[in-house]
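What follows is a single structure, written as structure tokens, with notes after it.
Just one protein chain is left out here, and the rest sit where they should.
For reference, chains read A and B in written order, and residue numbers begin at 1 within each chain.
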Amino acid sequence: MEMAELQDKIFAFCEAAKGKKKLKEKDILIGVSTELSLEKDEVKKALREMINVGRLMYSYGGGASSVEIPSEEYLREKGMIK
Amino acid sequence: MKKYDTPLIDELEKGPWPSFVTEMKKAAKNNEMANDAVGHLEKCYRTKVGYWKHGGIVGVLGYGGGVIGRYSELGDEFPGVAHFHTVRLNQPSGFFYTSAALKEICDIWDKYGSGLTNVHGSTGDLVLLGTKTDALETIFAEYSSRGWDLGSSGSALRTPSCCVGPGRCEWTNYDTLDLNYALTQEFQDEIHRPMFSYKFKIKMSGCACDCVASIARADMSIIGTWKGHIEVNQDEVKNYAKNGMDINAEIVNMCPTQCISYDGKDLKINNAECSRCMHCISKMTKALKATGERGATICIGSKAPIVVGSLLSWVIVPFIKVEPPYTELKDLIRKIWEWWDDNAKPRERIGEVIEMKGMRSFLEGIGQAPIPQQIKEPRKDPFMFYTEEDMAAFKAKEAEEKKTGKYKF
Partner (left out) sequence: MALPQRKTDIGPPHYKQFLPPIIQKNYGKWKYHEVLSHGVMVHVGDSGDKLWTVRVASPRLLSTTTIREHCDVAEKFCGGFFRYTTRNNVEFLVSDEKQLEPLKKDLTARGFKMGGIGAAITNVVHTQGWVHCHSACTDASGLVKSMMDELMDYFESKTLPNKLRLAVACCVNMCGAVHCSDIAVVAVHTKVPTIAHENFKNMCELPTVIGSCPTRAISPDPANKSIKINADKCMYCGNCFTVCPPISIKDPERDGVAILVGGKINSLRSNPKFSKLVIPFISNEPPRWPKAVAAIKHIVEVYAANARKHERVGEWIERIGWERFFSLTGIDFTFQCIDDFTFMRDTMRTSSTFKW
């Protein structure tokens, strides 16, 4: 699968969980790799790229971390959007 | 800059112990953020409650930790602490510094932060207290370009830390400084990108004195030990006696295994019965010295009381060699994480998961055999699991006994 396509799938996976469940990185790796019959490492690589460019982000609450779609505020702060 | 009236915390500038209030005021002299932190703290002392909000989501791009979001409920009254985030810098092994390195750290912090620090935080990081969200990327660029990386926070491998070890201690059984550095480098991904169910801490002490308190505050405690004899220098024993040590009361009678004898001249140790508690060595360091094979005991699981009670770490691997490149130890750590990952619910520390799933599941998961060094005593009640394999093994043993005519219990 093309990297861009895989990343869209990962994004869709996170979008579907938004407001319902806080996703750990592991949930995404297992969820997406099972859905698409891919290796977890491949999904991890794609996911990391998305986090590096701010398409997804690590979040934190109540002592535990999760992966989320960034808010506009976060993107503005990182200079990703004006 | 606003001048705050601070009669309550001023009380804490009196007395001989160094005062944190004085430190805050020193920083406040030319820093708005620190100045507002002083006013903010006085208000806490007046009302007897804190005003910090739950940490928000802040960080540097690509990392999931190293910055703790901190905002005040009183941002309008004290704008300097409206944002007051913590930056954790990964400390060097053993907390050794040169003045040049620390001054550089201070210069950057004065430029972009409050000028307040904790040297160090309880996990080990050099903690920089108080900066604003929009300064974070700059701060990270300034520090990382000079060789300083962020420490950890969140559901990640927390910044490992170690005792001073071979740097300045005669008792260490392995190179704590080097192992700490090696593991920190090996697991950079696990430190910066939270991928676990919850936090995981590794602490390294060179001997049973455990100067980093690893047994009480690390999910994985690596405590130095030895397998050989305690070498006795009888001349030095005589010197201790001459200088007033009551060797029978202070050493012989306090040895937990009662394996030392002293006839007024020579001190003898029955090494086979010594449990390596370090008491005699620590009291007679000139006379006694551990020798022979060196390594460490690996213990797992200690944590604070949240959620269901505190734990001390349990012995899992009674003895492991600790020598570069530390391959066996690194593999063990990965196996431990894998089992934890497979079995933990969110926010469950490894000690809690072992309690839930059973020690057997854990030991099998990481490929460790049961041995008596792991326990204080065996189970007390007869409720236990027998797997088909266990029964087959018991039966096979009995069949073997029938053949040889000799019991093997």
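Rule of thumb we're sticking to: contacts are C-beta pairs under 8 Å (C-beta built on N, C-alpha and C of every residue); 3 or more make two chains touch, one makes a residue touch a chain.
Because the structure is predicted, anything quoted here is derived from the model rather than measured.
**Q** Using the whole complex, pick out the displayed chains that touch the missing one.
**A** The chain that is not shown touches these displayed chains: A, B.
**Q** Which of these, B:87, B:215, B:274 or B:333, touches the one chain of the complex that we don't see?
**A** B:215
**Q** Please identify which residue in B:33, B:129, B:247 or B:350 touches the non-displayed chain.
**A** B:129
**Q** Residue-wise, where is subunit A in contact with the chain that is not depicted?
**A** 21-22, 61-63
**Q** Which subunit B residues touch the hidden chain?
**A** 8-9, 11-12, 14-21, 23-24, 26-27, 29, 34, 37, 41, 44-45, 47-50, 52-55, 60, 62-63, 70, 84, 86, 90-103, 105-106, 109-110, 115-120, 122, 124, 129-130, 137-138, 140-142, 144-149, 161, 163-164, 166-170, 172, 175, 177, 181, 184-185, 188-189, 191-192, 208-213, 215-217, 249-250, 254-256, 277-279, 282-283, 285-286, 304-310, 312, 345-347
By definition in this document, only the chains that are shown with their structure count from here on.
**Q** For the complex, which residues does subunit B have touching subunit A?
**A** For this pair, the touching residues of subunit B are 54-55, 57, 59, 61-65, 69, 133-134, 137, 153-156, 193-195, 197-199, 341, 346-347.
**Q** In the complex, go through subunit A and note every residue touching subunit B.
**A** Touching subunit B: residues 22, 24-26, 48, 51-52, 54, 57-65, 74, 77-78 of subunit A.
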